[in-house]
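One protein chain is absent from this view; the other protein chains keep their places.
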Amino acid sequence: MSLAALALLILGLGLIAWVAARAKAMSFGSTGQARQHSLPNYHGWYVALWAVLPALFFLTIWSSVSGGLVTQTVLESPAAASLPAMEMQRDAILDEARRLAEGRIDAAFNPEAEALAPIYAEATSFYSLIGSSIALLLAFAAGAFAFTRLSPTFRARTRVERLVMASLLIASLIAILTTLGIVLSLLFESLRFFSMVSPVEFLFGLNWSPQMAIRADQAGSSGAFGAIPLFWGTIFIGAIIAMIVAIPLGLMSAIYLTQYASGRVRAWMKPALEMLAGVPTVVYGYFAALTVAPAIRDFAVTIGIPGASSESALAAGLVMGIMIIPFVSSMADDSIAAVPQAMRDGSLAMGATTSETIRRVLVPAALPGVVGGVLLAVSRAIGETMIVVMAAGLAANLTANPFQSVTTVTTQIVQLLTGDQEFDSAKTLAAFALGLVLFIITLLLNIVALRVVKKYREAYD
Amino acid sequence: MTDMSDTGMSDIAAGQRVLNEAAPKMIARDVDVFYGDKKAIDNVSIDIALENVTAFIGPSGCGKSTFLRALNRMNDTIASARVTGKIELDGEDIYSSGMDVVQLRARVGMVFQKPNPFPKSIYENVAYGPRIHGLASGKADMDQIVEKSLKRAGLWEEVKDRLAESGTALSGGQQQRLCIARAIAVDPEVILMDEPCSALDPIATAKIEELIHELRGRYAIVIVTHNMQQAARVSQRTAFFHLGNLVEYGDTSEIFTNPRATRTKDYITGRYG
Partner (left out) sequence: MTNTTHAEPRRTPTNWNDQAMQERIRGRYASERRFRLLGLFAVLLSAGFLAFLLVTMAANGARGFTQTEVRVEVDFAKSALFIDPAALEGFGADAALAGADIDGAVQTAVRAQYGESADGLLSDAAWLRVRDAILEDPALLNRSETFWLPARSGLDQAAKSDGSAADEQIYRQLDDQDSVRTGFNLGFLTGADATDPTVVGIWGAFKGSLFTMLVTLALAFPIGVLSAIYLEEYAPRNRWTDLIEVSINNLAAVPSIIFGLLGLAVFLNFMHLPRSAPLVGGITLALMTMPVIVIAGRNAIKSVPPSIRDAALGVGASRVQVVFHHVLPLALPGILTGTIIGMARALGETAPLLMIGMRAFIASPPGGFTEPATVLPVQIFLWSDEVSRGFVEKTSAAIIVLLAFLLAMNGLAIYLRNKFERRW
């Protein structure tokens, strides 16, 4: 019996349990006893949950171990004695035998697989039979147990609600689990990386060329993992060029839309700016690579800048800046709106013009909020991947020439982890070390930014 | 002028005398103020005399603050607000196209209900107006303007050693006096005060009232208040507003001792408000 069919069967059992328990609870009402504690529906739910949950829980566990049990049985069979000892070859044959047994392929490449297939099919059906019977038995037993507990005074609702509360708690714990998963997986893989490459070299080295030699006697067989050029490239594109574009445009847009624009203009332009934030980053990346980068290279060549590359820091940073505009503008918008109207009135009543009021009172007063927003924008920019992957290039240059190619942390993570390689090499693990650095930096930026913004909000509340 | 700074009663008497001599600084004729379709001020005509304190009293929502904001065109900042009729400053229509609102507001200063110092240093708060209007010729000149304004506002002794501290760090009463100093730093001719003491404790209120006495000789002061004792203490003329109408306007002593309109009488005797 397939897993899905079994699960459906158990759910069906749950439905029967629900109906039966509800009917029983309804009959309590007619016996004329004292008011029962819970509505019949809750009795129904109580029994149904007992019937379904333990069985489904068992099935989940069983489906994850049964595969191993089947393989074990097959390997212990006499026909498996002829299998090659090498694990990879053996696994390939076993895999083929399994697909043969499941009827997904008609013929096998390896003759051994043909021989193993019937054994495989047999073992699979054997274990599936065991699993199914235990699951169904569990559903019946638990359902029956719950059914016998029903009585007019039984607090079915309290128990059902307790389960609801438990599921709420479990759901909210998933956030912690995810954070923990991120931290642990990054830390664990990074530690393995740092056992191969010294952290000092990684954090302060100036040379990045992670290509590993194929033969041990090759020159430079360990690769170079100095990440400073990557950090510089990330900062250059995300925190410098992108911000030079995004801060003035975002701030001025926010000022114009909140202080000058008429209602109609605001109603149209605000969503238009927000749309910039909704465009997927891969589209920006394509735009940068297809349109912006060639134009910038041509421009650089025209004005005679040496080392102009078709994958320039400027192209990536410029487009990233455009992507960040709505982010800066909405943070600036919020911060300026949080400045009390009295400040504005106070300045206008002194005879200041609107722009004097904005420049000398509103913006300085909103500055902490704007700074917090910019920090968040920087954190968003340095974690951005697709634009730099598609437009920034792979050359780990340590240069301040915006027309040259630089590479970033995220570009290298993608570069190191795509393509075929073994998982345990220093090259692959380096991606996790880079990920760890990125995670820590963005986390710090966010904590600082949120604290600044919060303090600022409190000042005017 | 020096003889006017002692008790309230003699002030009112003195005020009456001054009133008779002073030429009106501002004149309002048939002024209506609308918020969208709603009429907030209905046909108000009033003269604001120089070197006098004029009090606007009336129950909340009677339009006294709205009318005050019409006097330096602060209503311009509300998109739906519209003013008709004529308001003149020294014979010049402030709503005419030739009137520069920036200049107008420099000449007609304003102090708000809630102290609203800018989140800058005390010095910068006072220097803000002279700086934007270009009234100081240099650093020394600016220092002098700041000191003079803070002295006039009676705040100098309290803050002279900490001019670089933030204006928002001061107490409520000090903040309000800072706002007054900020207003007089640009050398206005009229000062509008919109319930300047409503957010302050009695001691701070007394200080502000004393300050208003001091300033009276230099500026035409208009104060909105819903505290009738305050109006009686500080003003020479009182205007009573009700439901957007100017019900009665006259010498403060007259209004409080012998009101002509029944609505005024009911209000000052506490029937409503």
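The chains carry the letters A and B, assigned in the order they are written, with residues numbered from 1 in each.
The rule is short, and it goes like this: a contact is a pair of C-beta atoms (placed from the backbone, for glycine too) under 8 Å apart; a residue touches a chain by one contact, two chains touch by 3 or more.
Quantities reported herein were computed from a predicted structural model and do not represent experimental measurements.
Visitor: Pick from A:168, A:200, A:301 or A:400: which residue touches the chain that isn't shown?
Guide: Looking across A:168, A:200, A:301 or A:400, the contact with the absent chain belongs to A:168.
Visitor: Can you tell me which of A:126, A:147 or A:286 touches the chain that was removed from the display?
Guide: A:286
Visitor: Of the residues A:53, A:244 or A:257, I need the one that contacts the missing chain.
Guide: Touches the omitted chain: A:257.
Visitor: Please identify, in ascending order, the residues of subunit B that touch the omitted chain?
Guide: Residues of subunit B in touch with the missing chain: 1-2, 100, 102-103, 106-107, 132-135, 148, 151-152, 154, 156-157, 186-187, 189, 207, 210-211, 214, 218.
Visitor: Across the whole complex, list the residues on subunit A that are touched by the chain not included here.
Guide: Counting only subunit A, the missing chain is touched by 157, 161, 164-165, 167-169, 171-176, 178-179, 181-182, 185-186, 188-189, 248-253, 255-257, 259-261, 269, 271-273, 275-276, 278-287, 289-291, 322, 325-326, 329, 353-356, 358-359, 376, 379-380, 382-386, 389-390, 410, 413-414, 417-418, 423, 431-432, 435, 438-439, 442-443, 446, 450.
Definition applied: only the chains that are shown with their structure count from here on.
Visitor: Touching subunit B in the complex: which residues of subunit A?
Guide: For subunit A paired with subunit B, touching residues are 340, 342-353, 356, 360-361, 364-365, 459.
Visitor: Mind pulling up the subunit B residues that touch subunit A in the complex?
Guide: 72, 74, 77, 101-107, 109-110, 112, 114, 116-120, 128-129, 132-133, 179, 182-183, 186
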